[in-house]
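Complex shown without one protein chain; remaining protein chains in place.
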Amino acid sequence: MTKVSEYTAVFCGGDMRMLYAAEKISERPGLRAYYSGFEKAAFVPKNVKMLTDADFKADYLILPMVCTLDGETVSAPLSEKPIPISEALSLVKSGGIVFGGNIPKAVLSKIEEAGLLAADYYKNEELLIENAIPTAEGALAIAMEELPITIFGSKVLVTGYGRVAKTAAKTFSALGASVTVAARKYSDLAWAGFDGCKTEHISNLSSAVKGKDIIINSVPSVIFDKSVLKNTKGLIIDLASKPGGVDFEAAKELGSRVVWALSLPGKTAPVTAGYIIARTITNILSEQV
Amino acid sequence: MTKVSEYTAVFCGGDMRMLYAAEKISERPGLRAYYSGFEKAAFVPKNVKMLTDADFKADYLILPMVCTLDGETVSAPLSEKPIPISEALSLVKSGGIVFGGNIPKAVLSKIEEAGLLAADYYKNEELLIENAIPTAEGALAIAMEELPITIFGSKVLVTGYGRVAKTAAKTFSALGASVTVAARKYSDLAWAGFDGCKTEHISNLSSAVKGKDIIINSVPSVIFDKSVLKNTKGLIIDLASKPGGVDFEAAKELGSRVVWALSLPGKTAPVTAGYIIARTITNILSEQV
Amino acid sequence: MTKVSEYTAVFCGGDMRMLYAAEKISERPGLRAYYSGFEKAAFVPKNVKMLTDADFKADYLILPMVCTLDGETVSAPLSEKPIPISEALSLVKSGGIVFGGNIPKAVLSKIEEAGLLAADYYKNEELLIENAIPTAEGALAIAMEELPITIFGSKVLVTGYGRVAKTAAKTFSALGASVTVAARKYSDLAWAGFDGCKTEHISNLSSAVKGKDIIINSVPSVIFDKSVLKNTKGLIIDLASKPGGVDFEAAKELGSRVVWALSLPGKTAPVTAGYIIARTITNILSEQV
Partner (left out) sequence: MTKVSEYTAVFCGGDMRMLYAAEKISERPGLRAYYSGFEKAAFVPKNVKMLTDADFKADYLILPMVCTLDGETVSAPLSEKPIPISEALSLVKSGGIVFGGNIPKAVLSKIEEAGLLAADYYKNEELLIENAIPTAEGALAIAMEELPITIFGSKVLVTGYGRVAKTAAKTFSALGASVTVAARKYSDLAWAGFDGCKTEHISNLSSAVKGKDIIINSVPSVIFDKSVLKNTKGLIIDLASKPGGVDFEAAKELGSRVVWALSLPGKTAPVTAGYIIARTITNILSEQV
């Protein structure tokens, strides 16, 4: 039998879901996975080794979903010490691939200079769609924990109607909430109506928030300003990436109840979220070959 | 204008939902509500007064959903001191009504001897149906908190197909879980199939548990014995009233993961659960008149 | 190898679904099926023989879902000549079983006198549940054919909340209709509410019919009398067995639009309906052994 040529991947930085991704991807024949920067993690993935050899050179470097917050170091909340991006890149063979999410331009340049290829998770639409599910379930878990009422019979407002909003609307509707969607595009409102939701143009947000128990924002611009917050008695769950959709100062002043919910997939369902990442990497590799 | 004749109700013992029930019922014209035995509760219900007058005589005494655990005192986790049932009964006018859940025979005798009427919540089918919703949502919240996977795509086994089981099956199915129902009656299995579930006769429980991520038990007899638990890798959420459905000793020995989840409505959704109780009392009173 | 002892069944009378039932049941090892009284049927079932031998004696006689209309002859719309019940019974061996639906007392006596056993389909709850599905789909097909509007967005009233009503409510809701359930029992209304329907006590039928596009009746007593019909502009689909739920004279006088829809499973989905009957017979036989 011919030997299967072996590839190596180093998972560097990120939260628990990256360890589950590592474990999952190591099931792939011919791929050997290592991890680095997870000293604080309680979980030890099966069939994945901690990287100890400083001179190691891998075919693939796997950075987290938000690969860096400061542009200098890998985002690595479970690492005991900061990991400079340049140090991480030095782990890769010439011609190797660096996977990561939201890779900034400056980092892309470094990758290119180092003779490596970059693959950004967020360019993969399937991942975005699949990630919407743990995000919506995370919002559901927050609503259940924070409110003393059942989701069944509750009144929910969802802003926007992109992937995450659509999934959140479906999730709450499925449990018997009365869901209103406020969006800007009339075609989105037509779809929302077809999906069984009430609809309201986003320009009426100020009145749409009235009487709602739960408001789920997916719009990444500050649409919940003082005038809107004044009418908002329900719990706001803000799923939008920075800067989010809520005027922080006004919310504080008015005593609005807001949960800023970022990186929900990694918190709610790290195993599922890890498997989604593993599948995405696998798909990207299949397409490359 | 004629004066509306006024009735008085004392809410005595129970958890938070009884206070919400008191608040809700006090909206009823001609009804004045009091509470007693809630010294440890942080919440103060609107329009409901704490009972201070020892010689007070009410038309209605409202005991909690499980009115007593020991047969001697009112179940009153938020009270600073035990409340003997006889003391509680002395608060009611001759001919008045005592509401409570699962009222034991001995207590029924005392009520009769005191010249009072008894009304048991659990004889009211609507309450049982409505309570199934916060119970199922509570099971969902537990599953989301305990497991690192999404409900979407998870494999769930529900035992039995009564009110709670049916509601739980629907709740998890609605979120995209693959739900199997294991029940004894073939007609229940026919309904479960119609409701979109896979089905398995309960006699095959030992094999039905295999590969399931979540097992929700609604059967109040020990069907999860050692032989079944050996095949069970998933999280068991036991919703059955005492004695529950899981062999405690065997579960401990085998390291099975079990959550005994009692009184979920009061924990998950005390406001909704309180409103359900208030609506039940109102219905019983309407039927009496 | 031991010879499998062979049983014989004669399917006598009924509509197309009985032929599909015969075809399905003939797949059972050790069972040989014959048919009689289907001269007008275009379809010839596979592996089932037409009965020609007058002296034949079978183990099982399979009569249709409504076994007789007049108490004297087998209900046999596809037969060229009437089949007296006594003639049909003479086809069975002593100790054999007669299957049929709604077997009248007088026929039961004849069966007993002949030394045979009787098995009524309608005593089998699974069959009733499973038959509710082709019935509900039949009602849907009628509504789609009769009305120039989409089911999505239509306003539907369902009376009762038994098997057929529940299934019809679910079917129309699933397609985006707004469904109201009018029933007598409060527990039924509680379930209907939980199933996402609006609810109305049946005593308010007169007002509940207003504004509805489609009314589906499952109550087998004349609740649609003149006073109710006066308010009814929508299409009434009457699924109730005789005498049905609609005052025929009043409906004619007022020009109400009514479809009396009986035996829908056999009309809408004879194959599925036949398989349900075959499965029921198989289950009854399994329980007997």
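Residue numbering begins at 1 within each chain, and the chains themselves are lettered A, B and C in the order written.
The criterion applied here is as follows: a residue touches a chain if its C-beta (ideal position, glycine included) is under 8 Å from a C-beta of that chain, and two chains touch if they have at least 3 such contacts.
Since this is a predicted model, take the numbers as computed values, not measurements.
Only one residue from B:196, B:211 or B:243 touches the chain missing from this view: B:196. Here one chain is not drawn; of C:47, C:150, C:204 or C:221, the residue touching it is C:150. Per the touch definition above, the residue from C:140, C:179, C:197 or C:261 contacting the chain not shown is C:140. The missing chain lies against chain A, touching residues 125-126, 129-130, 132-133, 167, 186-187, 189-191, 194, 283.
Mapped onto chain C, the interface with the missing chain covers residues 16, 20, 133-134, 137, 140-141, 144-145, 147-153, 171, 174-176, 268-272.
Simple rule for what comes next: only the chains that are shown with their structure count from here on.
Here the CA centre of chain A is 52 Å from the CA centre of chain C. Within chain A, the positions touching two or more other chains are listed as 152, 176.
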